[in-house]
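Of the protein chains in this complex, all but one are displayed in their positions.
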Amino acid sequence: MSALLEVQDLEAFYGRTKALHGVSFSMAAGGITTILGANGAGKTTTLRAISRMVRTVGSIRFEGQPLEARATEDVVQFGIAHAPEGRGTFVQLTVEENLKLGAWGRRERGDLAADFERVFGYFPVLRERRRQMAGTLSGGEQQMLCVARALMLRPRLLLLDEPSLGLAPMVVREIFRILRTVNQAGVTILLVEQNAALALDLADHVFLLETGRIVLEGPSDVLRRDDAIRRAYLGY
Amino acid sequence: MDIFIQQVVSGLATGGIYASVALALVMIYQATDVVNFAQGEMAMFATYICWSLLNAGLPYWVAFLSTLGIAFIGGVVIERVVIRPVENAPILSIVIVTLGLLVIFNSLAGWIWTYVQKPFPSPFPSSPFRAGEIILGAHDLGQINVTLFVLLCIYLFFRFTPLGLAMRAAAQNPVSSRLCGIRVGWMLALGWGLAAVFGAVAGMMVAPNLTLEPNLMGGVQIYAFAAATLGGFTSPGGAVLGGFIVGVVENLVGTYVSFIGTELKFTVALAMIIVVLLVKPSGLFGSTVVKRV
Partner (left out) sequence: MITSRLARTIGLLAVLALACALPFFLSNFRLFQFTQVYIYAIAILGLNMLTGYNGQFSLGHGAFYAIGAYTAAIMMDKWSIPYGWTIPAGGALCLVVGFLFGLPALRLEGLYLALATFSLALAVPQILKYFEHWTGGSQGIVLSKPKAPFGLRLNPDQWLYLLTLAVLVVLFWLGANLLRGRVGRAIVAIRDNHISAEAMGINASLYKSLVFGVSAAYTGVAGALSASVIAFVAPDSFNVFLSVTLLIGGVIGGLASISGAIFGAIFIQFVPNWAQDISKAAPWAIFGVFLIGFMYVMPFGIAGAVRLLWIRMTRPRVSQERPDPVASRARPTT
C-alpha cells in the first residue's frame, strides 16, 4: 500500500527558532493517525508544516507529489483540508457561508447541495443554525462547523488540530463518533490531540512527539496495552 | 418647505459622493487596518483620466466606463506593486506609504494637466426637474441615481457571488481563508481595485460642481472621514449611510444656521467627528472589537 502522506527529515521554524527537529513518518490511505504530546511538543507545528503555514526544511509528499514549494492556498488543491487550532471560524459570516467557503478550493464544483446534506447529516445542529452568524454558535457547535467546513472540500486527507479543546466531554464524544463515520466513508485523518485516551480510542496509529522529535510510534492498541509506555509517556 | 426638500435632495447628492469615498476607505480599512490617505487623490487622478478621454472625443458614458476600468486596474496594480512590499510593516509605516502616494498623485496631476481649473461635463440634462413647486437639479438627481446604482451592484456582488464571499472572508480572517484555498493577496488587490472604482465614481460625479483641479478631492476626503466615523469604520453599510447623513446635515446647517457660512461649513464635518468620537467611537453601526487577552 503506497503512502498517502510521506514526511521525511522535516524541520520547521518560527523565525529562527526550530520547532521540529527532523521528523519522519508516513501515513497510509484510509487510516486514522494521531499525534500526541505535551504542550509545545510540536504537534500543531507538524500540521502547520503540512499546510505550509510555517517555514520548513525537508520533504513532504502527498500521493507522491512534493508540497514543500507550495503555498498554503495551494494545499486544498491536493485534497488536504485543515481544521485549525482555535477553529478559525469566520465569525462575522453565517454558518452557510462558512460551509460554502470550505468548498471554495475544490477543483470540480459539483453539487454543493449534496455536500450540504451530507454535513448536515453528520451535524444536524448546523442545519438548524444555517443562517445564523457563526460567531453566535457555542464552542462545541463551532468545532462541528470547523470539521464540517473541512469536509465540504471532499478531502482525501483531513488534518484536525485539537478538536476536543475547551469542549464538554459529551460534545467531544459526539464529534469523535462522527469522525469515525467520516473515516469509514473514505477520509484519511491525521489528528492532533492532547486528550490521549480519546485519541487512542479513535486512531489506529500513534506518534508521540517530545520537543520536536518523535520518541515513540506504533499501532494504537499496542501502545494502549503496554502499561509502562502508557504511564511513562501518556500519563495514565 | 420647498427649500427644505431642495436642500435635502442636494445634500443627498453630495452625500452620495461622501458615501462612495467613505465606502472605499472602510473597505480597505476592514481588510488591512490601514486608512488609505491617498483615496481622494487617486479619485482625482481617475477623474483627470476621464477628462483626457473626453477631450479625445469619446462619448461620456464610454469615457466613464473606461475610466472605471482603468481605475480598477490602477487600484489592483498599486496594491500589488506599492503596498505589498510593506504589508507586514508597522501600520504607521504603511500610512506613510499612502501619504507618499497622496503627494505623488497630487503632484503628478498638477504636472501633467497643470493647476488651471478645467470644466468637467455632466452627463445629465441641464434643465432642472420640476415636481410641483419644487425645483431639483437634474445633475443632483442623476448623481444620486448613479451612486445608488453603483452601491447596489456592490452590495449584490458581496452578498451573493462566490468571489464577493471570498473577499469578505479574506478581509475578516486571512489565515482561515488561506486554508480554504483563497488567494488572500489577490483578494486584497481586488479590494483596492474596487475602492479605486468607488473613488473614481465620486470624482467624476463631483467634478462638474467643483471644477476639475488637483485639489478637487481634498475637502471631500475630510467629509468622507466624517462619514466613515459616523457610520462606523467597521461597517460598510454604516459608512454609506453616514455619507448621506453628513451630506444632508452639511447642507441643512449651511442653509439654516446663519453664522455658518461657507468657511465654517468645514467645521461642521470636524464637529461631527469629534462628537461621534466622544459619544460612540465605533460609530452608529460599527462594532467595538473585543480584544482577547
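Letters are used for the chains, namely A and B, taken in the order the chains are written, and counting of residues starts over at 1 for each.
By definition in this document, a residue touches a chain if its C-beta (ideal position, glycine included) is under 8 Å from a C-beta of that chain, and two chains touch if they have at least 3 such contacts.
If you're wondering where the values come from, they're calculated on a predicted model, not measured in any experiment.
Within the whole complex, the absent chain has one touching residue among B:P59, B:P85, B:P119 or B:P162, and that is B:P85. Interface note for the absent chain: among B:N55, B:S107 or B:T161, the touching residue is B:S107.
For subunit B, the residues touching the chain absent from view are 29, 33, 35, 82, 85-86, 89-97, 99-104, 106-108, 110-111, 173, 222, 225, 229, 233, 263-264, 266-267, 270, 273-274, 277-278, 281-282, 289-293.
Note that only the chains that are shown with their structure count from here on.
Centre to centre, using the average C-alpha position, subunit A and subunit B are separated by 43 Å. Residue ranges on subunit A touching subunit B, taken from their complex, read 51, 53, 71-77, 81-82, 84, 88-93, 97, 100-102, 104-105, 149. For subunit B in complex with subunit A, the touching residues are 162, 165-166, 168-169, 172-173, 175-184.
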